[in-house]
Structures are given as C-alpha cells and as structure tokens.
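Just one protein chain is left out here, and the rest sit where they should.
The block that comes next holds subunit A.
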Amino acid sequence: MAAPLTLLLLVAVTVRAALFRSSLSELISERVEVVSPLTAWKRVIEGLALLDLGVSPYSGDVFHETPLTIYLFHFLVDYAEVTFMVSVAGSSVVVTYLILFQFRKQKFALEADRYPLDCLELIRSPKEMYYIPLKVAMFYLLNPFTILSCVAKSTCGLNNAIIALFILSTIKGNVLLSAIFLSLATYQSIYPLTLCAPALLYLMQRQYIPVNFRRASFWWFIVQYAFMYLGSLFVIICLSFFLLGSWDYLPSVYGFILSVPDLTPNIGLFWYFFAEMFEHFRLFFLCVFQINVFFYTIPLSIKLKEHPVFLIFMQLAVISIFKSYPTVGDISLYMAFLPVWSHLHRFLRNIFLVSCVLLACSALFPVLWHLWIYAGSANSNFYYAITLLFNVAQILLVSDYFYAFLRREHHLTYGLYLKRKDGSEATLVLK
C-alpha cells in the first residue's frame, strides 16, 4: 500500500508543480468556479498587506478569512505553494489511512452470519476492499477539481484537510480530538456544525452506547461531547480576539457567510436569486436558503443512525452543494469518498446520466462565462442554467447513492432474490 501511494503522491505533486510554474496558474486563480470571495488567495494577500500596515485586515470588506488563517499565512506566505500541496497530500494520506483503519475493523465472518445466504455476494470480501484506500487517494489527488483548487491556492484545501483530520479522529474513536477538529472546521466555515450528528452517532456506536432518548448514558455522552466542542470553540474564538485585538472578524467572517452580501457568480445557487430579489424579501429567502443546509441533518441522522460513516458522506455532500459560496474544491472532498461505496454500483440507476451531465457542465462553465462576460452574446441566465444543471446532477448523484445504500440494506435483511408468497419472482418498487 505504501509504494503505490508514494507513486501517486509523486505524480500528483509533479502535476501541481508543473501547473504552478506555467502561465495557467494566474488564469486558474481568477476563475470564479475555483475561488470564491471566502477562499481566494488574492484576498489573503490583501489581508496580509493590511495587517502589515497595522490596519485591521477586515476593513474594506475584502478579506473574509479567520484570524488563525491570517497568522498561519503570515508565517508561511513565502511557502504558500508548498503549504497547499502539503495540505492536499496530507488530507489524502489521512483519508487513505482512515479508510484502511475502518476496513480493518470490519470483521468479515461476524457479519456473514447475520445475513441470509443469498446475500453473500453483496458483502465485500477483503480482497476487493484492498485497493479501495488507494482508489480514494487517487480520486482525491488526481481529481481535476482538486488540482485546479490547489493551483489557484484556494484556502479550501486547508478546510478540506481539517475536515479530513476530523473524520480520522472520529473513526479512531478519539472524542477529544474529534471535538477539537470539528470546532476548528466550524470556526473556518459554519457549515461543518452539521457533522456533529454523525460524529456523535459513530462515537456512541464505538463505545456501545445505545442511541435511545430515554437512556441517561446517551444524554451524558452528548453533554460531554458538547462541552468539549463548545469549549474548544470558545477557546479558539477568544484566541482570535486576542490575536487581533478586536471582534471585527465576527461580522466579516460569519456575518459574510450567513448574510451573503457578495453576489459574484459561482457554482452555487445563491447569487442569481439574490441578485434579482427585492430587498423586502431578502431576509426571508436568506433564512430559507441557509436553513436548507442544516435541515437535512435530523432526518438523515434518524434514517442512517446505524451507518454514521455514510451519514458523514451525505452530510459533506449536502454542505458542498447548498453552502453559500461553494467551489469545486468542496465538491472534490465528497467525491473522494465515492470509491468507498463501490459495492453499491450494481444498484445505482443514474450514474451514466450524472457523469455525462457533470462532465458537460464542467466543460460548459468557462465557455458560457466567456460568452457572457467577454463576447457579450449571452447573459447571466445561461451561466445560471449551467449552475443549476450542475447542482441538479450533484443532487441526483447523492440521492442515487442514498437509494443504492438503502436498497442494499434492504436486500441484506430480506434477501437478494425476492420471491412473492407464491414463489414467483418479485420486483422491488420504490414508492
């Protein structure tokens, strides 16, 4: 496992280094699909320049990163490219390791007894699970979205690294580290807050605490985790206050994420709506759109309470699609996890359509941007149409995987080849 992984890392680093040195890097760092007002490197440089001048970096509404990020780059600005490559390589190694770790835990024989005999083909053997960590690393490192995001020096790579570390510490069962990394991830952008639920479910499952509202151990564990999480969040926020000496960053970072004042086009759904909306209704629609991100946590947790790892995947996907300033770096994070569920391929119904639409939309984004902004022959409707199509394809992908997952669970419980009461073959219909 180590040798192919090293080879993969070498290839990935070479590709990124080649692109960093070419003339394409400036072009890529200006693309709106790859950088957003929250993650653009140009804005980080602007914030650093303001900090060096002694002015608050948040004045002028240009810089929207957290204070810890500024100080990190204050020391690392000369090694920026190396930092981003290290963060990307690091997150891929972390993700590989965590999947390896998770698979080693699964005991093949223990599971085989619980399921009906004809479902043996649905259960994965260790032989085919052997290559999955490598495939995950490949999906993350060689994904063109990740490469573009890294070459543009978007701080999304750092956010992804923190989320990867959070998932690793959750899977290893370390409650304290999981809470700390989750609070770091929430501190960077608010949306990873929804990853609390799957983390709690996984840790409780690992410690054999039953998920039952009436049991005291359940509530006690939640209180412990919430205490650690809120405590570290409080510490980090106070640390940021002391680093910069003011509370300026709260409206600039969190107010910016929640109230969406900047309507630069991106691959998300917010900009077009809010550009054409009357001021009177803006607060209402803002609440609706933001609640949409957090809304799916409770129903998904109830349905997937025995499968928290899949819940993490679904939650990451929901965040990447519905957040206020998504970029392709966010998408590459949840796409990296797709090989983990390669055993669901036989139940996927729309994978061909989804991949064709995603491929076509990724190619059409720069074309329609050119036609809108430079040639003047198109307008924002064309670009938003491609954005909508892209997001619909992503939603279809995620819901398809959800369907496949549930169907596999159903087959594991009731058998693979269904028969009606009189013995004839039955078909499964999703109502």
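Here are some notes:
What we mean here is this: contacts are C-beta pairs under 8 Å (C-beta built on N, C-alpha and C of every residue); 3 or more make two chains touch, one makes a residue touch a chain; residues count from 1.
Definition applied: contacts and distances are computed from a predicted model.
A single chain of the complex does not appear, and UniProt lists its protein name as "GPI-anchor transamidase component GPAA1", one of "GPI-anchor transamidase component GPAA1", "T-complex protein 1 subunit epsilon", "Monothiol glutaredoxin-S9" or "Trafficking protein particle complex subunit". From the options A:9, A:177 or A:371, the residue with contact to the chain not on display is A:371.
Although one chain is hidden here, its contacts on subunit A can still be listed: residues 120-122, 125, 345-346, 351-352, 356, 359-360, 363-364, 367-368, 370-371, 374-377.
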